[in-house]
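Mind looking over this structure? Questions follow.
Removed: one protein chain of the complex. Kept in place: all other protein chains.
For subunit A:
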Amino acid sequence: EFRRFSLERSKPGKFEEFYGLLQHVHKIPNVDVLVGYTDIHGDLLPINNDDNYHKAVSTANPLLRIFIQRKEDADYSAFGTDTMTRKKNVLSNVLRPDNHKKKPHIVISMPQDFRPVSSIIDVDILPETHRRVRLYKYGTDKPLGFYIRDGSSIRVTPHGLEKVPGIFISRLVPGGLAQSTGLLAVNDEVLEVNGIEVSGKSLDQVTDMMIANSRNLIITVRPANQRNNVVRNSRTSGSSGQSTESSLPSSTPNILGNLLQGEEESDEEDIIIEDSGEPQQIPKAAPTSESIESLSQIELLHESTQNGFLPSSEMNLNHSAGSISMEYEAPEPGRKSLEEDGTIITL
């Protein structure tokens, strides 16, 4: 089945609305589908969130061709680089996937199933002896699962070797995030918590800092076991170049910076229940969210005033953007109880 309809390029709206629209025009309101499109390189790419939906709309030139698959029949392997050039007929591929089962593809899960996971980060900017670990609690039921204690460590200072107090990992809870990811080990020395040095802070202070950041905890440690360190190709490579003085805590680059802060902002939205209704995320008030979002909005607007509506449009989509409440922006995945009752799309 093929459908053609138009979208307002300047106000593409939300993915959810778009998805509803697709279900509506295909008259499949209760069927889960995968949505894909071909980008300018001919790759078949998924549309499953606001970002790639906006990207798809903005790169449509002039036509946005969209493929819809029933979710249970979906061939995930179809997505990816070179999909369109490799397989001339995607549709046949989609409809008769068995023909192409000769070579097993590496199955990559859908981006919608992606979530940030715990990992070692900033390897390129940290001294080799240090390790920066992100424990991503979000979306798992696992406890963080570790304990910290006071201790002392030997530091190289201008006055020679000195014993200084430090904070150490004292215990891992079996099955906890720390233990199961293997990112932290007993006796690792904690140097920073979310970019803030712990030297001079008490055990209780560091505990409170970690708990306050528990939803996205980034700990810089000096692992007790220094044998598993990342070995760089040459000492001069990498952006830090500080490996020679790595034992100095002061040399720890404090470049956690804005990226982390920014990420952190988005992951911790409070929830409001109005008039005993359903819980919703509390959005940011307009002035503070100006920075990137509004900027891209302006660009889009600019583009659309040049192009007007997409020429290929057959149906006009009256998008009542005004009625769309900010509160439904970026719903938390996993928070299934969220309902979207404020969205109104008229055709």
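Observations on the structure shown:
Here is the rule we go by: contacts are C-beta pairs under 8 Å (C-beta built on N, C-alpha and C of every residue); 3 or more make two chains touch, one makes a residue touch a chain; residues count from 1.
By our rule, contacts and distances are computed from a predicted model.
UniProt records the chain missing from this view under the protein name "LLGL scribble cell polarity complex component 2", selected from "Mitotic spindle assembly checkpoint protein MAD1", "Gamma-secretase subunit APH-1", "AP complex subunit sigma" or "LLGL scribble cell polarity complex component 2".
Checked against the full complex, the one of A:63, A:117, A:154 or A:212 touching the unshown chain is A:212. Checked against the full complex, the one of A:6, A:23 or A:170 touching the unshown chain is A:170. Subunit A residues in contact with the hidden partner, per the touch definition given at the top, are 137, 143-150, 170-171, 194, 196, 201-215, 217, 258, 261, 268-276, 279, 282-288, 326-327.
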